[in-house]
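In this view, the complex is presented without one of its protein chains, the others remaining in place.
For chain A:
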Amino acid sequence: MGITSRTENQGRTIFINVTERFDFNQHAVFRKLLNDAKDGCEFVVDLTAAEYMDSSALGLLLLLRKKAGNNRVELRYVKPSAIEKVVSASNFSRLFDCKAVSPL
């Protein structure tokens, strides 16, 4: 439930998994995760199990992008889904490496 994370690739890739609602309530956990992350990491944010995302969540993704610097940030989500709608309406696909997957 909420946010979980793991690292791969000798700690250079951080996987962040968000389930259910991605909104302001995840703010503290997400920020701590970013603060703890080493510089020079790439990120994969898995939203395939998330059901909802609001503008605060988009703000958190912007923070993550800033943390990543020039490194890759990948967003994974189901298409079609509520998440996909938010990502496309906000044109965030221009800032992130987006991977839309088909529903199971």
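Simple rule for what comes next: a contact is a pair of C-beta atoms (placed from the backbone, for glycine too) under 8 Å apart; a residue touches a chain by one contact, two chains touch by 3 or more; residues count from 1.
One rule holds for everything that comes next: contacts and distances are computed from a predicted model.
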item	value
Chain excluded from display, named as in UniProt, from "Protocatechuate 3,4-dioxygenase subunit beta", "ABC transporter, permease protein", "Serine phosphatase RsbU, regulator of sigma subunit" or "Aspartyl/glutamyl-tRNA(Asn/Gln) amidotransferase subunit B"	"Serine phosphatase RsbU, regulator of sigma subunit"
Touching residues on chain A - with respect to the absent chain	24, 55-56, 58-60, 62-63, 66, 89-92, 94-95
